[in-house]
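Take a look at the following structure, please.
Removed from the display is one protein chain of the complex; every other protein chain stays in position.
Letters A and B mark the chains as written, and numbering starts fresh at 1 in each.
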Amino acid sequence: MKAKIVNKGQLSGLLDKLAKDYDLVAPVKEETITLFKKISSAQDAFLDYTNSDVSPKGCFLPQSEKIFSYTYTGDSLEIVKPESAKKTVLFGARPCDIKAITTLDPVFEGEKFGDEFYSSKRENTVIIGLSCSKVLSTCFCYAFGGGPCDGTGSDLLFTEIGDKYYVEINTDKGQALVDANSQFFSSENTDQLAKDKEELAKKLAGEFVKKVDLTGVKELLDSDFELAYWDEDPYKKCIGCGTCTYVCPTCHCFDIFDFTTGDITGDRIRCWDSCMYPEYTLMAGGHNPRPTRKERIRNRFMHKLKYHLDRYNMVGCVGCGRCIRKCPVNIDITKIINDLKEVAQNA
Amino acid sequence: MMNLTKQIREQAKKLLEEKKVDLVIGFGQGTELARTTPVFIDSPEGVSALTWGPFCANNLAKYLIDYKNAPGNVAVVVKGCDSRSVIRLLDDNQISRDKIVVIGVPCAGQLEWQKVADEIKPDAALKETVDNGDSFVVKTSTGDHTFNKKDYMLHRCLVCENPNPVIADFTIGEELPVKNYAERFAEVEELEQLGLEEKSAYWDKQFSRCLRCYACRNVCSVCTCALCVFDQMKPMWVSKRTNLSENTVFHITRAFHVAGRCVDCGECDRVCPMDIPIRKLNQKIHKDLKDLFDSPTPGSKQGLLSALGEFSLGDPEEFM
Partner (left out) sequence: MLLKRLLEYVGFEPGRLTARWISASEGAKFASTMDEVTEKIKSLGPNTKMRDEIL
């Protein structure tokens, strides 16, 4: 695997050039919130953050997205599709969020059905990851096979070491970007930096506070859908607000509706939806297979810990910890995992 | 604080043992040092899960709505602000008085957990919290930390109107004095001074961050509609898109739908994942209710008729 170096002083030059040649999406700080937005110059980027409040999945699955516009005159129906995605660079995403994007890929780019809206964004985006330099008390990416300096899924991975960025080139897409902007990448010897990165990864691995052990959890969930565990605590305190699903980088449920202001034109819109809302599984006719919060909470955790694995052979959670931080009532997936492990052991 | 925790546990135990209630809803230790989580205790042995301190920001009155049709009685631990919700729910006939037991705890303020967590080692264990008047001392396994209230408390606590519960069957601990309440509308007044363009720009910036997750609506103790207008599909009054226009409609509509019933508990503001200052909208309405109709904060006394639910001929009006 090839590697290069970008001196810290040159980063803003690189970002400015990328902002000119592409749609550059990077973390920005708005008052107390860090989120990913399109920026027009390097100075708008905010890189001194642990993790953003909302994940960058919005680059591929936006909160609201127009699928097409239509004009329906009764005799004819005309459909106008939106333009295909622009060339984009997503800069500064953390390893957990990038891993999350790879878990979204099989959902939207399946063998039988492909989602062109997701795919066109995915193809046209270069993902430049940024290794973590700090671990939060709510982080637990290690539990799902990830790590603070893990480059899986990124086209390039930047790791900050001293006054340089150690850049690993992981795909051809990444290589192409480096070639096109070679003035910012130096080819000095990277062996020492590679070693420093290993040290950093080891150091950060020792800083995780949450101890998460998945032993036996999947088997337990496979064996019993009606576990008594779900009758107790987690669902009672849940207020069904949907915050967890919206900040989660792997959640991908959506709703589609047509919007019109009453005349013959309108738009078909896709937007995020949440399985925590009661209407999510409400069917025409009034039946709701998940009528209470108990079923909905059970569904959420089954999806993260079992269904996604069953379907796509990939974990449904990447351990970013946003749901733990943002949940108003402190529902904690790591506690649920550890509780389930105990139930599995005692069974 | 440990003393108060013990008293709450004893009170809960007694209620459960004497079968006066089947369930006690209170605060329990959360998964982070500076957090608590709602706990639902249905047996006398379980009361050891209850705790109390400056990390008990949740308004537990909201859960009473879930249990209104449950067969037994429910006890709930409430702070001053939460107790206003209880009164509001009683006045709205959402819950009945004989089914609930209110355990009121005078509250000296709640800390913002993220600010506290930032300053304490992540693997520390919480030992005790002490109220020192102007500050809280948080004692942990890795040392003691002092947090002065002015900088670390939730904004809503700085202008608290009811540190003591306004309704309670049992009161735990001593009553506390009201402080700084006169500055209650300072933030609203600050915004009102701005010019029209600036106000518009300020709120546009805030609303454009909205994800429409509806956490604010779901945590609200007076948002009790069986089918919320924002969930209706036919007709779709407000679509689910998150552009500025729809977000603005959502926030203004919600603030207006709870107007006159909102008890100013500030939970909507606390739970917003995008830190939108939602309470400033609700507070503006409270200020106007006071200025126009001399209306006290809803829920601060039982039997107060809803400000928008009744009128007197002497009311100010601009529309005849």
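Basically, contacts are C-beta pairs under 8 Å (C-beta built on N, C-alpha and C of every residue); 3 or more make two chains touch, one makes a residue touch a chain.
A quick note: this is a predicted structure, and the numbers were derived from the prediction, not measured.
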* Asked: For the chain left off this view, which of B:Gln94, B:Thr248 or B:Ser306 is in contact with it?
  -> B:Thr248
* To do: Check the options A:Thr34, A:Ser64, A:Thr88 or A:Thr103 and report the residue that touches the missing chain.
  => A:Ser64
* **Interface with the undisplayed chain - residues on chain B** => 188, 191-192, 196-197, 199-204, 241, 243-245, 248-249, 252, 255-256, 259, 281, 284-285, 288-289, 292, 308, 316-320
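By definition in this document, only the chains that are shown with their structure count from here on.
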* Structure fact -> Given the complex, residues on chain A that touch chain B span 30-33, 35, 53-54, 63-64, 136-138, 209, 233, 236-237, 239-243, 245-247, 255, 257, 259, 269, 271-274, 277, 279, 324-326, 328-332, 334-335
* Structure fact -> Interface with chain A, chain B side, in the complex: residues 30-32, 35-40, 58, 62-63, 66, 114, 117, 122-123, 205, 209, 211-215, 217-219, 231, 233, 236, 239-243, 267, 270-271, 273-275
